[in-house]
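Apart from one protein chain that is not included, each protein chain of the complex appears where it belongs.
Should a chain be cited, it is by its letter among A and B, assigned in written order, with residues numbered from 1 in that chain.
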Amino acid sequence: MTTPVLSVRGMTVEIPTRRGVLRPVDNVSFDIAEGEILGVVGESGAGKSMTGNAVIGLLDPPARIVSGEVLLKGEAVHTAKGEKLRRIRGKRMGMIFQDPLTSLNPLLTVGEQLSETILEHLPVSQSEAEKRAIAALDEVGIPAAAQRIDSYPHEFSGGMRQRVVIALALCAEPDLVIADEPTTALDVSVQAQIIALLKRLCRDKGVAVMLVTHDMGVIAEAADRVAVMYAGRMAELGPVREVLTRARHPYTAGLMGSTPLASQGQKRLRQIPGAMPRLEHLPDGCAFHPRCDRAEARCRQNPAPDLTACEGRAACWFPLPAQSEKEEVSA
Amino acid sequence: MLAYIIRRVGQSILVLLFTGLVAFSMFSFVGDPIDNMLGQERTQADVERLRTELGLDRPFVVQYYKFLEQAVQGNFGLSYRQGRPVGEILLERAPATLELAFVSGLLALVGGIGLGIFTAIRRQGWAANVIMTVSLIGVSLPTFLIGILLIYLFSVELGWLPSFGRGEVTQIGGWSTGFLTASGLKALILPAITLGLYQMTLIMRLVRTEMLEVLRMDYIRFARARGIRERAINFRHALKNTLVPVITITGLQLGSIIAFAIITETVFQWPGVGLLFINAIQFVDIPVMAAYLMMISVMFVGINLIVDMLYFAIDPRLRVDRTAGGH
Partner (left out) sequence: MAETDMPSDAPIRPPSRIKRAWESDLAWSFRHTPVAMISAFVVTLLVLAALLAPLIAPHNPFDPATLNLMNGFTPPGEANAFTGDSFLMGTDDQGRDVFSTILYGMRISLFVGFSAVLLALVIGVVLGLLAGYLGGWTETIIMRVADVQLTFPAILVAMLIFGIAKGITPPEYRDQMAIWVLILAIGLSDWVQFARVVRGATLVEKSREYVQAARLIGRSPFSIMIRHILPNVLNPVLVIATISLALAIIAEATLSFLGVGAPPTKPSLGTLIRIGQEFMFSGEWWILFFPALTLLALALSINLLGDWLRDALNPKLR
């Protein structure tokens, strides 16, 4: 088996505060292979964005990785600092942010921002960089790229700006792209286009993608595999088709029940009772047990088992059976 | 953009009309101008004649209009104290203040922006912390105390620099300059530092705050995530965005240098318009006060207009007409 592009092993992120240490990411492990899209889902505050930021080394102090490792093609990057980290970012890992309105510098033309990034990482001349910048814009589907290169960000629409952001993330030909809610801030009509674009570009270039989103529709559309996070921990991890249709973790099942797309057969959307606990007030045992209808004494006392201990699918003491009754009913 | 400029000019004119009104009210209500001009020996006929001559029997609005008409021509009447035309006195004194303000402004701007960037980038470093602490003392230290402290150190104790006056000045046309002689330059050092230091502190703190704000922006994170060099992030991405808000306040700061010159000029007995103004207040010399007020407002309004124009040079969002209006 070839080395995965990204391999995260037991990564834990902590934030010391005056009321104790918070752990927004707790012992998280996953791999992403070349050309593969891993979707990371969860409610807001589940730690999915924090996981993405930790991988690319963009945690805001005092948050920091306290244990575990992040390997990029087998090379440890979680220890990289300063110049070394800078050479990894952009060149080997790109990142796409949520809001295209704020992620482009308003005072520099898109061309300036693109060629700056290209010149930083690739051994090319200024004119070659400009040529590549135009090509990059062209590739993400911006019409008349050669003319638009001198435009400022505010002269583009939201969807077009997100295309520029994607071009920027990919222009130095990275191995991995972390897309943090890339469609959340966009109009619904544009979302599908952006997802399709992202999917096509990554397939063509063989880039591994970590797609962070709270939108199950986006996951179903784009991802190959999906990781479900809850309160900083990995709840379930598996191929997207299986997780979506035959969830093993009660939380995932609940999440599916509350998503229109995944529960087409049902008349009413089900919802998970309660809300995700805040990091300061995590319950003992499995963090999900107060909201779980399958919870028993064991769940209240012991933290949920490690993913690896449970066939690599669901971190749960009482996972749903492999062939769920639900599927039989709806089939 | 044209509409914007017209609106700004309109606002400026409004400010000038308002300060003109204040200046005019000073003439009309503070003390009786007839008393001031005629002195003790006067007849009722004199009073009546002067009343008509000055237009004091006309409606308020007409008087105000006359006042503005005269003011535009630089005519503010005679100083009660010196008996000379106020416009003439101001012109004579202006070069001293302008030269002082220019040097201090330069000092404040260069030092303030430089130190502001430094303290923002090296936020955790010890040097930045020392500078920030010292700057807080600087803000709490009244300008006149800084002046006294400098005089004590460099004039009284060390005897290096003069403690008062402009030194030797050279006349070039109507302009008397201290830039051309050694004693003129030496005399300029302490007042310029005194006047510039406080403004420099303010500009520095402002630049630092704005820069820290900008460094938290998404596009800075995105630039980091693309592996752009720290130097380019700080100076290409952050600084330019910092300048937009900084220019406004800095512009105002530079304007207030002219006003704060009053204090510095008093401490150093610098023969500029500020010293003239403070003497005018002490002796209730209304024409001088009014003229000074008008002069200062014209300067402030001018600076504000220039600041507005600078926005267009820096921020491309403003160059497009209404499309950027949503910002």
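As a convention for this text, contacts are C-beta pairs under 8 Å (C-beta built on N, C-alpha and C of every residue); 3 or more make two chains touch, one makes a residue touch a chain.
Here the structure is a predicted model, which means the values were calculated and not measured.
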- line: Hidden partner sits against chain B at residues 11, 14-15, 18-19, 22, 26, 29-31, 136-137, 139-145, 148, 151-152, 156, 163, 252, 255-256, 259-260, 262-263, 266, 277-278, 280-282, 284, 286, 289, 293, 296-297, 300-301, 304
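Following the convention adopted for this analysis, only the chains that are shown with their structure count from here on.
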Task: Round to the nearest whole Å and give the separation of the Cα centres of chain A and chain B.
output: 53
Message: Using the touch definition from the top, list the residues of chain A that touch chain B in their complex.
response: 56, 58, 86-91, 93-95, 97, 99, 102-108, 113, 116-117, 120-121, 152, 154-155, 165, 168-169, 172
- prompt: Considering the complex alone, what residue numbers of chain B touch chain A?
  reply: 217-219, 221-230, 232, 236-237, 240-241, 244, 314-317, 320, 323-324, 327
